[in-house]
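Take a look at this one; I'll ask things after.
Missing here is one protein chain; the remaining ones are kept as they sit in the complex.
Moving on, here comes subunit A:
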Amino acid sequence: MKRKMLSVLLCAAMMGTTLAGATSVLAADDKDSDSKWEYKEATLTFLIDPDTASAGYQAVFDLCEKETGIHIETELRASGGDGDNQVKTRLASGEMTDLCGYNSGAKLNELDPESNFIDISGEEWASRLDDTFASAVSAGSDSAVYGVPLTATNLGCILYNKDLYEQYDLEVPDTWEDFLKNCDTLKEAGETAVIGSLGDSWTIQVPYLGDHYNVLAAEPDFSEKFEAGEAKYATTEAGLKSFQKLADLQPYFNEDYTATTYADACDKLVNGEGAHWFILSQALSSIYELYGDDVNKIGVMGVPGDDADNHGLTVWEPTAIYGNANSDKKDDILRFMEFYTSDEALDAFTEAQKPDGPYCIKGYELPDDAYDGVKEAQEKYFDTGKTNVAMEFQTSVKGTNCEYICSEVATGQSTAEEAAKAYDEDCKKQATQLGLDWK
């Protein structure tokens, strides 16, 4: 009797799956033939870190599956140094996913893109990429382009809590001196003036890296000279100042700054437990996911320099999606990338997740409902031309110990001068590895 029951059940299950199969075939046939996208079912794998807000790209992936039949399987990896390690190991052992999410700029050079990633410069749609972004995902002397932007640009900025600014009647500062004065006022009132988040040590690089606009304001050709091995941070006044700013911040940090993580800091900032946070503007999306419209309590300012009339902003090109050159699904990867850079995809992205800065696709404007902070930045910095890309998008050399060296300054273990020197040494190692001829 039991056996009979079982066989009936099994039969039913089989019928069920066949029917389900049939309906999916029917659904595929039903596909609207007007769509401009070629429909062919395929599955691509995608490796990305968990700190990048997922709502936006996931929405594009979903639409992509509907329009082009390409299903994306996302696999999460660690972020920071651990993540770099995983990516490099998987590339070296030939186990990279079809699509690899990784930094654009200097760090791309560490992955040997010429042999690992697909060159998309020949594709027609690749011309839609903004020139600055295209140069950040290119490598070597030729004009190869390897990636498409995963998100909008990221701003290396100081996020500040507008409520606290109002409560203590503070003005948005345009010089570093005024910024420190604001911090003093807040500290005297018993508030945490600056949130430190050394629990995720990559975040502590932002005060130094985000100061690059001011370095260039003082030394316009610093990046080229640095790449050539002629200029050093320790011997350039403006460069040294970037590290000094980090040292200046130490007295203002929250008590538990050595253990505070990126996620903790998002909470602290939006809840007014801290007034400033040096971070990439992607934090706005992280806050939006948790707190919704409260994100508009957060303002955005560039790291101020010495000249009040030249208060600019350092911009990060976004993480890119690279196609694995050793994958056997090259056509599907290119189809996916074309879709990902289309207006349709950007619309879907914007609907699910607001951009953290302007997009890197030519002619695609910021939506009206963007975060207030981003709109503020667009007006104050982008429209007046006071922006510059970060150091790592201008040179191929980025010291790999940057976050640890910055941590040392932020915890008072070393001075700005020592850190600048240590960072120069660290960059020299990288230059040697890349085969640059540095003295």
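Of note:
The working rule: a residue touches a chain if its C-beta (ideal position, glycine included) is under 8 Å from a C-beta of that chain, and two chains touch if they have at least 3 such contacts; residues count from 1.
The rule is simple: contacts and distances are computed from a predicted model.
For the chain of the complex excluded from view, the name given in UniProt is "Sugar ABC transporter permease" [choices: "4Fe-4S dicluster domain-containing protein", "Cation acetate symporter", "Sugar ABC transporter permease" or "Phosphoribosylformylglycinamidine synthase subunit PurQ"]. The chain omitted from view is touched by exactly one of A:43, A:85, A:143 or A:271, namely A:85. Only one of A:45, A:167, A:258 or A:415 touches the absent chain when the whole complex is considered: A:258.
Across A:58, A:167 or A:401, the residue that sits in touch with the chain not pictured is A:401.
With the whole complex as reference, residues 81-82, 84-85, 88, 92, 110, 112, 115, 198, 201, 255-259, 400-401, 404-405, 407-408, 410-411, 413-414, 422, 425-426, 429-430, 432-433, 435 of subunit A touch the missing chain.
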